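Everything below concerns the one structure shown next.
For this view, one protein chain was removed and the others were kept in their places.
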């Protein structure tokens, strides 16, 4: 961390900062320039609150040199993290596709879709039981009953399940869930993140609507700081001024996260665009850019879907996308996970 | 709601939509133009899911004519909502200033600040006990102990208290709290909003980091749909590409909300800018634009503040701002609430 | 400027940077920390290209300490700039309102509006002869003929005129124009800015659609570097994700510019919002926040306006807004400029 002093700073004022740093156990370098004096702080400044220094009127600026996250930092963990989830390898070299309906509606619906997506090559089943809806009048999901139906589909097909949690109070219901999803709107629900740090299940952490990469990694750090190191990032588009797509898919986030962090990263083209005809080209781009997987919405009857039907693929459309994805994954020398 | 059909739509396809509408009990108008055919749906379409129609490949577009919110809608409630909170009128004609530290640290701190802001004209005391921090390593607040200290300050000064909730599980601790704040990061924590809809306390609902006005009003609608009609909006800046200020304060949101809704609106210039020297000019602008109040961070020792010290005013600075605010409020023919 | 080296940097690599700096005539400080080594550059780094250093793979980051602009910088010119334009003082203490139609249509139209806005207290007449329109099929302005009509209105009313230039080739036509406006879309039309730096007329520089404060000041610097120091900033809203208003008016830009620069700043609430009913509250807020003036669209027949009629006030509406603005300006101890 670097502290820049204003030109008129007196020696006494500068000394007051130096003595604080010494008391806190930091070494420092003091550089007096022609127009600018700068203090460099040496040591682990991760927990040092830079804002407390900003209150000195003679301090012009404070600049951080190192990232505020550690456990999620690639510098601390140079190898890619790879998890074994219900027999699937997630991370390096293996490509997993999570597919299923936006929300669980009936036993028939979820089983029919689960069988279809498995056949097309999906390795995980997704489905919402707790649905974050902008309107209180919209369908909110089947809750516990939805989780029960997901479990039935899991038994029927062998597909591990991924589903969203909206409140830590519901955690006891998630026992049979293989990967717990934190949605965009809860990416900074820190109380929820803390609870998820205490359990031993992989967490799929979606990017917040307008979150920076650093905030996103810090939310992963919340979970990891609690002891749960199995976090998977999911890019799902960010909010920009452009309204043609629902959100703007930020594919540059994938190489960025791969450089800054060691955690796996997947892409959700369905929520990113809200446009089913965009799923294929953006899925291919996600493979090419280095993602470890995809999450795609599939519904056996999009017209009648209780939620987000408009962005869902039919099983037939999904099968076509998967054919493209499969050859692309192979071209990238990765392996699409498939049941033996 | 209006459904636009693609040019090649057959009569049979169009009829299939008309018959669905009829089954659902809607009247409709069918307008066949030279290049465009349009179906107008007549009736209360609030709960109609437009997405279910988007799946028909012959439908080009669907356009909503009326707002998806009702209880918060000024059309449903033409008069401004005014609440009596601990003897203070909030809303029309009265101007309230909420002030206090970002986070509660010690009994001495909160009492000293409470006395100071009361003397300068604040009508509510704020202070955080549960702090949403980007980093898991940053100070997270005193939790229950913080709420206890706030209560002591309330007894000492008579100022009603405003403090943030981060999880519905903590609700039992908020009994002595006068106004419960929902922070920007929880604006779409729908499970929390639903719980707050069941209680009988005013809710201060901050705007999400990148929320549209409509999403914000929909979050108020969540609380109101549960039975709690006392919602107060708080504009605190939105996320944009500009980085000079922490966020971009959107003062046009105040006249917009006043037109769309009947709920009171206040402004938080401290979080919006992160710059204490901006609090005065933006507070004055907030009064001029029609806000019903302000929320300002004040700390007796910003340099030592455990959180957001950099954006806090000292009690002396706050006193100066309040002198300007008071004359401005009077100029606007409003009344700054003050103890008798 | 500060250069941060990566942990593994060798002494030889660091020396290569130091020797470049020495050759370019910079003094430097070299600070070797436990985990980070930093080089501080002392001297005027305004013209030093930081990007050339970014190419060294052993350099982790480069941080600028001082602003890249000089002539527009308040540090170089602590007093507010005040201009005398056709007898009006623009800047400190005096408040000027520029009003008129979006585009010049006929002699009758512009004279009728000019007389009306003068009567209500406007001190400048605006009107577009060259119109930047998103569509090539929309009305593009009367060009030279429009400027001729503006001159007639100026003679009739004595109001100095403000009008937009879109290409340096048209400059000869602007002889009788008192203030030349650069629109948002041309804020970084650097060839145009350079030409405007060579003339001796005040330039009204609108903020680009998505320009940072620094980019905006740098565009003023372009004009000033050419020798023309009379630049006036005009905040007209920035592009954000919010679509309720056409743009998001950034009123925090006014105190920011006042701190960073010495140039006058005015506000255009008409283009910022696109909503005539928002002009009054945002005009009042602009006065309160410290702006030096306003630019407001007025049309005698908004329904028939050839451009942007929807956001124009009628002369009666403008008169009402001016009554509010006038008392507000007086309340702020400023003087609304008015003909003697």
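For clarity, chains are labelled A, B and C in written order, and residue numbers in each chain start from 1.
Following the convention adopted for this analysis, a contact is a pair of C-beta atoms (placed from the backbone, for glycine too) under 8 Å apart; a residue touches a chain by one contact, two chains touch by 3 or more.
Every value quoted in this text rests on a predicted model; they were computed, and no experiment measured them.
Only one residue from A:263, A:278, A:294 or A:336 touches the chain missing from this view: A:278. Per the touch definition above, the residue from C:12, C:51 or C:79 contacting the chain not shown is C:51.
Note on the undisplayed chain: of the listed residues B:106, B:243 or B:338, the one touching it is B:243. Among A:90, A:150, A:238 or A:263, only A:238 touches the chain left out of the display. Within subunit B, the residues in touch with the undisplayed chain are 2, 4, 27, 29, 31, 33-36, 38, 40, 42-44, 60-61, 63, 65-66, 210, 239-241, 243.
Think of the hidden chain as still there; on subunit C it touches residues 46-47, 49, 51-52, 54-56, 68-69, 130, 132-140, 166-169, 185-186, 188-192, 194, 208-210, 215, 218, 221-222, 225-226, 239, 302-312. Residues of subunit A in touch with the missing chain: 210, 212-214, 238, 240-245, 248-252, 254-256, 259, 272-273, 277-278, 281-282, 284-290, 327-328, 331.
Throughout what follows, only the chains that are shown with their structure count from here on.
The distance from the centre of subunit A to the centre of subunit B, with each centre set as the mean of the Cα atoms, comes to 27 Å. Centre-to-centre separation between subunit A and subunit C, using Cα means, comes to 40 Å.
Within subunit C, residues 210, 240-241, 243 each touch two or more of the remaining chains.
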